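A single protein chain has been removed from this complex, and every other one stays in its place.
We just call them A and B in the order they show up, numbering each chain from 1.
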Amino acid sequence: MKLKGWKDVIPGAVCTEAGSALKFKTGSWRASRPKWIEDNCIQCLFCWIYCPDMAVNVKDGKMTGFNYDYCKGCGICALECPGKKGNKAIVMEEEGK
Amino acid sequence: MATPTGITLKELSKKEGLLTSGHRMCAGCGAPIIVKMVLLAAEGPIIAANATGCLEVSTCISDYTAWKIPWIHNAFENAAATLSGVETMYRSLKKQGKISKDIKFIAFGGDGGTYDIGLQSLSGAMERGHDMLYVCYDNGAYMNTGIQRSSATPFGADTTTCPAGSVIPGKTQNRKNLTKIMAAHNIPYAAQASPSHWMDLVKKVKKALSITGPKFMNILSPCNRGWRSRTDDAIMLSRLGVETCYWPLYEIEDGATKVTFKPKEKKPLVDFLKPQGRFKHLFAPENEWMLKKFQEIVDKEWESLLKSDSGRCDSKPSGKAPGAE
Partner (left out) sequence: MARVVAVTGNEAVAEALRQVNPDVSSAYPITPATDIMQRFTGFVSNGKVKTEMILVESEHSAMSGCIGASAAGGRVMTATSSQGLALMWEELFIASGTRLPIVMALVNRALSAPLNIHGDHSDGMGARDCGWIQLWSENAQDAYDNTIQAFRIAEHMDLRLPAMVCLDGFIISHSIERIEYIEDDKVKNFVGEFKNLNPLLDLEHPVSYGPLILPDYYMEYRKAHAEVMSKVAGVVLDVAKDFEKISGRKYGLFETYRLDDAEIGLVILNSAAGTSKDVIDAFREKGIKAGLLKPRLYRPFPYEEVGNALKHLKAVCVLDRADAFGASYGPLFMDIASSLYTCKEKPVLINKIYGLGGRDYLPEHAGLVLDELAGIAKTGKVKTFKEYIGVRE
């Protein structure tokens, strides 16, 4: 991306595009990735509420997977996942495998 | 407004997130979880202020802002004073008929920017009665500058400015009780919350925002870099903080204290300390006295809190704050 010159920067360094951080993909930080095992999912949405990166996709009140563009692979979702009958619905796997 | 009931994650998940992905907080940080929950709890337009700190530098860099609401960062020690200015301009323009909408104001600051350098500014804003909620995300040290000791750093913790050495075993003082200091301003609402107990947190934010005037919330914010723990344990640790009564959940509403969570069985403090590298040295035989002392501190504060517990449930806030219109 071409960097702006001094004539083009906004006076006072005000950011005028709300939510523009979406253009900054943090998924490349990930060392391990969460894997969703739908069969074990009870749709408790703990993964969604506890995700620091807003990287759990939810549609109509249901978890539908992860947004790997932003998921940093912290693993909170997997740790907090209650799963079904002792079987986790989210497990962490090494990235790139 | 009575405490809202029937809050479900399913319903919350249908709301628009006001802090977006693409922020640059470390993987597994507690702070964005807290901000997300606070903003999900709020209804209607919000304007936020942010003290300098991890949250601020990671959520607004150059042209990249993770905030979908109007947001202002000024400096380290003055989020409350800055938001005082925004809120006062809002009142001025509203009186003049130039603004019609109702807007809520929320400030976010870390413990350094709140307990320490920002305490005067916060105290002033609370005393003046501005209509704002100040949220401290307390991770117990100056994490943004590299884990230096703050007045929120717990007893015994190893930080980069009170390193556990052969003569001095980490922080030798207890932490300051900021929630009670804020309550002593006779503000209508002060509370402590933890992201592990999301429902309790969301209810408290909703209650706080239903009250006109100055409100304060202190929220435990795990930092895996500073606490030297795993990236996946922010919620687990904050839960242990609550269950060991290291971080009791309570609120002080119109002067009446209510403990909002009483663990059935109070867990030993070591359960909270053990997974954190910053307390590793406390488990050396020569520092056993510190573990004992730390447990005594926690027990004493918990007992004192229980004594002050009015048990009053879901009472209706008066809605009036000192100096608020």
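Just so we're on the same page, a contact is a pair of C-beta atoms (placed from the backbone, for glycine too) under 8 Å apart; a residue touches a chain by one contact, two chains touch by 3 or more.
Just so you know, these numbers come straight off a predicted model, no measurement behind them.
Across B:Lys36, B:Lys68, B:Arg149 or B:Lys258, the residue that sits in touch with the chain not pictured is B:Lys68. Within the whole complex, the absent chain has one touching residue among B:Glu56, B:Asp200, B:Asp233 or B:Glu251, and that is B:Glu56.
Within subunit A, the residues in touch with the undisplayed chain are 3-7, 9-16, 18.
Take subunit B: the residues that touch the chain left off the picture are 45, 47, 49-50, 56-57, 60-65, 67-75, 77-78, 81-93, 95-96, 99, 101, 103, 120-121, 123-124, 127-128.
Everything that follows uses one rule, which is that only the chains that are shown with their structure count from here on.
Measuring from the averaged C-alpha position of subunit A to that of subunit B gives a distance of 23 Å.
The touching residues of subunit B, when paired with subunit A in their complex, are 9-14, 17, 19-33, 36-37, 59-69, 195, 198, 230-236.
The part of subunit A that touches subunit B in the complex is made up of residues 15, 17-26, 29-30, 43-46, 48-55, 58, 60-61, 67, 69-70, 72-76, 78-80, 92.
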